[in-house]
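Here the complex is missing one protein chain, while the rest keep their positions.
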Amino acid sequence: MEVKHLTEHYDKDGYATIKGYQKLGGYENLKKALKMKPLDIINEVKASGLRGRGGAGFPTGVKWGFLPNNGEPRYLLCNADEGEPGTYKDRLMMERAPHQLIEGMIISAFAIGSPKSYIYIRGEYFYPKSIVEKALREAYDNGLLGKNILGSGFNHDMDIYSGAGAYICGEETGMISSLEGKKGQPKLKPPFPAIQGYLGKPTIVNNVETLAAVTLVIRDGAAAFRKQGTEKSPGTKLFSLSGNVVKPGNYEVPLGYKLIDLINIEGGGLKPGRKLKAVIPGGSSAKILNKEESEKATLDYECLAQMDTMLGSGAVIVIDDTNCMVDLLGVLMHFYHHESCGQCTPCREGTGWLEKLVNGIKSGQGKLQDIDLIETVARNMCGRTICALSDAAAFPAMSFVLKFRDEFEFFVREGRSKIKGTSYAKMHH
Amino acid sequence: MFKLSNKGTEFVKNELSRYESRRSAILPCLTLAQEENGGYINAEIISYLAHLMDIPESQIQEVFMFYTMYNKKPVGKFHVQVCCNISCAMNGGRELVQHLTKEFRVNDGEVTSDGNFSFSRVECLGACGGAPMMQVNEEYHENLTPEKAVHVLKNMAKGNSHGS
Amino acid sequence: MFEKVAQKLKEPLMPKCTINGKEIEVKDGTTIMEAFYQKEVPIAHYCYHPGLSIAGVCRLCMVEIEGMPRTQIACNTKITEGMKISNVSDKAKDSVKWALDFHLINHPLDCPICDQAGECGLQEQYMHFGKYEPEMGQGKVKKRKVVDLGERVVLDTERCILCSRCVRFTDEVSKTNELGIFNRGDRSEVGTFQDKPLNNNYSVNTVDICPVGALTAKDFRFKQRVWLLKNRESICTGCSTGCNVNVYFNKGGVYRLKPKYNSDVNGHWMCDKGRDTYKHLNVEARLTKGKKTEEGKTTECDAGELAKQTAQLIEKIKKEGGGDSIGLIVTAQYSNEEYAAMFELFKIKLGSNNVFYWINNQKTFEAFDGLLYRGDKNPNTKGLLRALSKCKFDQTWDKLEEKIKAKQLKIVVVLGPENQEVYPDISEKLKLLNSVDNVVWLTTNQVLGTELLKSCWQIPVKSTIEKSGTYINFKGLEQKIKPVTNIVSGALTLTEAAALFAGDEIPFDSKTPVKGERVWNEFFHHRGDL
Partner (left out) sequence: MSLVKKDAAIDRWFLPGIIAGLFFTIKKMLANIFNRKSMPTLNYPEEKFEYSPRFKGTHILTVKKDGSLRCTACMLCATACPAECINIVAAEHDDPVVEKYPVKYEIDILRCVFCGMCEEACPVDAVRLGPEWQIPGVNGSNFIYDIRFLAYRPALKGGIPSTVEDEERHQAGI
């Protein structure tokens, strides 16, 4: 069942403006937080077990704890790049409740003692950016930002920075490089951003939903927050449902919710006359689940990790039986080949190779050992690079070939797709 | 010779001091230069910016060539970008592009003869719920069918309405 | 007890670790790569360079660390206590093999026409870690080839493995930010903005540090194959910094100079002007035979023979006019031993102290471009000044002009400059000397315009790379060099010339090697480091 905590007032009109937001209890949590000691806020977030909603699922409290307490100015960056195919929850949150995000960011900034924070929004989001900019001006005008916020002596500046179209800028250090005006190429880790990030200063990067969820943690307290979701993945999460479902959209369900219920109840099930074939649970870089696995899967970090996939950014992509898996893998491989930043050799050359292999099969000239080659190349790309894009490219390749090998072999043997009526061969990029 | 409007030069000046490092101003200034030059950037603009912002040309060229939203070739007045990633591909994104390019008798990445439209396939635009969809300059148009898309674009060409 | 603890705290933490089974101890904070470098354990790497920042992009320096599931890159991982590192284990070898495989799938493999063949990083590592059946059957990515980047460097973006060494060089060392990596993914290409020429004074360093043939030097383009060259150490005589260089040569002469690492003189780098200094060492530009030009008539004779005749001439003049009528003009291009011999000859044997120091570029003496290239263009100014002050020759240059006008000097011996480009005032000095009736010019290269002198004897002299000696650079650092090769075998060194001028024999036989000596094919040779 959909549980609306974060998105409670999203459809109330005026919620995007500061008056509408304050009328419905907005910025009360900020007042409450400013009275608390920063360390208590961090412990509260740690106790609530809130995990990163961007994709890695790293416990937010622990991440804040890595910051060195040497008084150096530190930055809070909001990762609103949202490039993961299938994900469109941050866009909804920024269009409907920009103040929720701003409030969450001010609380977090107060907790980690950061004087300056940036919202890095992806370049294509012109409309959401205009809304957030308007909200920022409103916040400044009402004394919620700038010097001596609400008389608490805490001064904080917030700015918005727009990217220019690069999936890699969704990666923590890629975003930091982009913010520094360079190519969005990830930086070497260690040193991790918490120690040395934006312009060499300690930096904390959090997703939009994570920062918004901080307001819930402050409002209800860690115990109440833990009531929702499972023991290890507490709280609710926004899932972006897309693909061959009747009602695609963003649904907020508690973590641990059954995947198949999300598809059938919230998503309205598959289009009539179509059968479920596979589900990508967490955005395109999560390994794919076939029909049986998706029926068993529940939407939380632990269960999906056991099934050798990941919750990721919570983008559930439903695939029915009218799609040819070889073609879909070709689309994904083209995506990763186009988006690889080209810094590390395994990913730069590997993504190109994977795409050429899949296109080779799609064009009918593929050979049987090409299928094993896809698997070997993907396996040898994992864990060999600075950031996880090469793993993100390798995971779909490995899981598609592992779980839908028959379609690949059919394509090699027959030179056409196993799914009837698919003239995909023509539709290459 | 390319020259920014003085409003543009003003914008560049305060962008340079707005962020902690001057180099952070490269992205916003390139976006501004692209708007002022009718949607695309060429080498002349980059050397002009390098001279104006006192930043080495290779650093600006690196940023310009890296990001996809800086157009390398001239684009139409309405630059139509259709998403062809996985969710849109399953809902006919690619067929939509084929239909549009056949309809306006232009192939991928080129400008129509009247200079109004240019089509390109792009990666995920973060609107997978409204698949298939397209972005025209700054607006998103979702839940399209080939006919509806042509209709929207025709209206734009007549200039009577901005967006659906 | 507390002293022990305090003392332990004071002395720096020295983590111990084992590399390929050998136990070693390193300073705290050194990366695994630096430990491998210190212990000279070979490790595959492309983008790491000791003189540049860490990029960590080629992913070739994979090492297996006990306890870590995945292989880690060596250049960015710091050593902690008790770390067991191995880069020869199967897992490490396999990841290096695959990293190399990814480098090679889009590589054009045009080794036949690539100058880097023989010292190319890809060939090197392929022989250790490759030797596999190529799996890549699909088409390679095509990029621009033979891009002209100014008059010293040629770029081939297809061979480039995007290790960003050259980009980091122009950002960190030459600080000219000319190179960048444009586009994204495997369409990325190194280059300058609109192919602007790379015209800083250190551009050819990017060719040295490029592990593949993407950046090649125009001056060495297609001249010789690397495995047919030998290289030995020497110093560059371009200016007074005294950068340590590797001279690449074979029987055909000297082909190029490459910098050799020396932490307190030139680090890893060398300037472009210094690289051209090999051009005047080759036999075409050199004076191979003694030349006597009297009243426009020139005759040639053997160098030793000419030196003996000079000895008799000096003996004759010394009898008539005494020591005072003999002059010596010195340039700061020779070694300390040679100065000592020559000054000892003049001071004691001939008893003349008309020794004059020819300073070539007084105005730009103190110029310095911030990295290596100095205004003082002589390799041994400090050595010469020390020798002059030791023998108390302190006559200034205008005294020489007086003596010449007063016709007091009958014979002037000139220790001519080896590197004539930095001596633009040679013709001016020739005009000054034409009133002297005998001029003996010891030089490595032909001196133009000697016909207008009454009588000028040119004696060929060995260049820096053909003789041993010590040179003192601007900082006062004495650098001893050994002879590299033998280009003009008949030439004399100044010590030999001084001995001959004094009338006694050269201690050892310096005849030219017997004709028909078997030309030795350098199949195995000592290669420069990558």
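Note that the chains are named A, B and C in the order they appear, and that numbering of residues resets to 1 at the start of each chain.
We adopt the following convention: contacts are C-beta pairs under 8 Å (C-beta built on N, C-alpha and C of every residue); 3 or more make two chains touch, one makes a residue touch a chain.
Computed from a predicted structure; not experimentally measured.
Participant: Kindly name the visible chains that come into contact with the excluded chain.
Facilitator: Taking every chain of the complex into account, the missing one touches C.
Participant: Decide which residue listed in C:Ile24, C:Val41, C:Cys111 or C:Ala285 touches the omitted chain of the complex.
Facilitator: Residue touching the absent chain, from the options given: C:Cys111.
Participant: From the listed residues C:Thr18, C:Ser89, C:Gln123 or C:Gln138, report the one that touches the chain absent from this view.
Facilitator: Residue touching the chain left out of view: C:Gln138.
Participant: Hey, which of C:Val146, C:Cys301, C:Ile348 or C:Ala367 is the one touching the hidden chain?
Facilitator: From the options C:Val146, C:Cys301, C:Ile348 or C:Ala367, the contact with the absent chain belongs to C:Val146.
Participant: For chain C, which residues touch the unseen chain?
Facilitator: Interface residues of chain C facing the absent chain: 109-113, 117, 138-140, 142, 145-146, 221-223, 225, 227-228, 519, 521, 523.
FYI, only the chains that are shown with their structure count from here on.
Participant: Can you tell me, using the touch rule above, whether these chains form a line, ring, star, complete graph or other shape?
Facilitator: Shape = complete; every chain linked to every other.
Participant: Quick one: chain B and chain C, Cα centre-to-centre, how many Å?
Facilitator: 52
Participant: Got the chain A residues that touch at least 2 other chains?
Facilitator: 166, 183, 338-339, 341
Participant: Counting only residues that touch at least 2 other chains, which ones in chain B make the list?
Facilitator: 59, 62, 66, in rising order.
Participant: Which chain A residues qualify as touching chain B in the complex?
Facilitator: 82-88, 90-91, 116, 122-127, 159, 161-167, 178-184, 198-199, 240-244, 248-250, 280, 284, 315, 317, 319, 323, 327-328, 331-332, 335, 338-339, 341, 427, 429
Participant: Touching residues of chain A toward chain C in the complex: what are they?
Facilitator: Contact set of chain A toward chain C: 166, 183, 188, 190, 337-346, 348-353, 356-357, 360, 373, 380, 383-386.
Participant: Flag every residue of chain B that touches chain A in the complex, lowest number first.
Facilitator: Chain B residues touching chain A: 18-28, 30-31, 59, 62-63, 66-70, 84-87, 89-91, 94-95, 98, 121-131, 135, 138-140.
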